[in-house]
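One structure below.
A single protein chain has been omitted; all remaining protein chains appear in their positions.
Each chain carries a letter (A and B) given by its place in the written order, and its residues are counted from 1.
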Amino acid sequence: MSKGSSEVSQNGRDTASAPSDSVFSLDGVSLSYGAKSALNNVSFSLKRGESLALIGPSGSGKTSLFRLCLGMLKADEGSVYCQQKDIATLQPKDLRAMRSQLGFISQDFALVPNLSVLQNVLAGRLGSRSFLRSCRDFIAPTRSDIENVHSTLAAVGIADTIFKKVFRLSGGEQQRVAIARALFQKPVALIADEPVSSVDPARAEATLYLLKELSERHNLGLLVSLHDLELARIFFPRLLGLRDGSLAFDCPTEDVSEEMLLSLYRIEST
Amino acid sequence: MSDEQHSSGGQQSFETPLEQLLREKQRDLFLSFSAVSFVLLLLLPWLLGFSSESAFFTEQRLSNIQRFFRELTPYPLREQGFDFHLLCTWVAELWSEKGGEALRITLAISIVAISLAGLLGLLAAVFGARPLRRHRDSQSRTQKLVSYIIHTVCIIGRAIPEYVWAFMLLTVFGPTALAGILALAVHNAGILGRLYLETIENLPDKPLVGLENLGARRSQIMLWGQVPLSMSRFLLYFLYRWETCVRESTVLGLLGLLSLGYWIQDARARTFYDEMFFFILLSSLLVILGDFLSAYLRERLRNSD
Partner (left out) sequence: MGECVGKKLEGAQGIYSLGSMRGILLLLLAALLFSLFELNQLLPEAKSRGGSYSIAIEFFGRAFSPAFSYQGQDIPEGTAPLLLKAFYACIETLKFAGAAMSLAIPFGLLLGFLSSSSWWISDQSGSGNKKRHLFFRIVPPACYSSARLLAAFLRSIHELLWAVMLLAMFGLSEFAAVLAIALPYSGTLAKIYSEIIDETPRNVAFSLQGTGAGSLQVFTFGILPLAINDMISYTLYRFECAIRSSAILGFFGFPTLGYYIAASFENLYYGEVWSYLYALLVLIIASDFWSRKVRSRLDAGAYV
């Protein structure tokens, strides 16, 4: 956990580029898949309690960015810091510990359909349990575990689905299960990949409201990628614009002008 | 209330609902019963023991095993030790006299049998498939009867192993290739018929209903809609069953047909275990090659979709 002013990380690298209370920060990160460049010199940081919306057209590199933050991809240039530690220097065990502190909600929820909600949410804690312990948790969860899951589910509003199989739930309920799973990790930040891209406006607002409320209540960082500019404007005080792998802007919402948004989404005409 | 007595200091307001949910959680009795009985099926045989078993690893057995491995080495090499040239001559001799022909016969039988099975399976699917979902209730009596008969025939074909069919047909009609092919074909037609029927019945309705709205009759829907849509699947199943056919046609030789199994049996009867092992390896090679070919063709099919 971060403590106050910038620390020098384990291998002596100066981490002044990582703000002191940031959950994670990227510094000059570039990534390419073979010849194709996915991210180009991207830098930003996220603090606890801060909410940030990532907007940009499809293919602008949002998913790659998320995978970098989780340490699932290695940056070609630049560094990714999570809680002031450079990801690239982490041993596998510490890498897993770092990941367990980040709650990621993927676009397709990535739940196991034929397991119950309880088991899916418990899976959030796999990162901090040993293998044998997690086997026992799955087959015969303890009473306190069940109660913890129940209260987490209550926080997202679907407490009574706890024993149902996931494939029986509606899309909205499944999304909440995914959010509950991320919450169950007791993370320092929530990262959501396009949580409202294919849902109707009413549900989209409800979901974003829920995410904001959770992040405020537990003082989590919140990073969400969105298509809808209006929603981004309403719910998020800070916007990050990504286009073709480069950061177009990173500023408070009120400073974002129409022109900036238009240029973000403009279609190149040849 | 007992629920409140169980509350462990947490808020009582959701203790009761959780207890309620726990109570309502159903365990499927059938699945539990099935799981237990399956485990029993696996364990009981060992507990009940086998009749002619004393100690498995007796002196006699070990010397049997040693003798077997000694006799496994090819005849010409037994005295001289390992000589590659002798080995090759021996192999070449076996191949040209018996192995090569038997291999071709095995392969040929498998291909003819699976083709016949595929054709029969196709017919079964075409005539036995239930009509489009919309019309399920208004099926005519004869249609239902035909469908029922086809289903039953498929089940009987499937349930009786190929070897038993072969035994029956070869004894009754004499050891002809036709009888062997029929035996394999009947069993595999049952399997393919059932698989094909399921494929057709699981097709998406939309394109077929579209055809119907154009005015197509049921037979036309079948010909222009259901069959082409399922063809790729049919071929996948067909190739998958062909692999098994190759194995089975090898073994038909044990009953008198001139496939590889015949020479295996022949060598065993004369206790020439080296020859026997050679032919077994040959059949294994054939099956593995067929496996590769089938896998390759199936990949092509899957990717072309």
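Here, contacts are C-beta pairs under 8 Å (C-beta built on N, C-alpha and C of every residue); 3 or more make two chains touch, one makes a residue touch a chain.
None of the values given here were measured: they were computed from a predicted structure.
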From the listed residues B:20, B:89 or B:176, report the one that touches the chain absent from this view. B:176
Per the definition of touch given earlier, which of A:88, A:206 or A:229 contacts the omitted chain? A:88
Can you work out which residue in B:90, B:237 or B:277 touches the chain that's missing from view? B:277
On chain A, the omitted chain is touched by residues 70-74, 87-92, 95-104, 106, 108, 110-115, 123-128, 131, 134-135, 138, 165, 167-168, 181-182, 185
For chain B, residues touching the missing partner are 25-28, 30-32, 34-35, 38, 41-46, 48, 50-53, 56, 60-61, 64-65, 68, 101, 104-105, 107-109, 111-112, 115, 155-156, 158-161, 163-164, 167-168, 171-179, 204, 206-207, 210-211, 214, 216, 224-225, 228-229, 231-232, 235, 247-248, 250-251, 254, 258, 261, 264-265, 268, 273, 276-277, 280, 283-285, 287-288, 291, 297, 300-301, 303-305
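Keep in mind that, in the parts below, only the chains that are shown with their structure count from here on.
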Can you list the residues on chain A that touch chain B in the complex? 143, 146-147, 150-151, 154, 159-160, 162-163
Tell me, which parts of chain B touch chain A in their complex? 8, 10, 14, 17-18, 21-22, 24-25
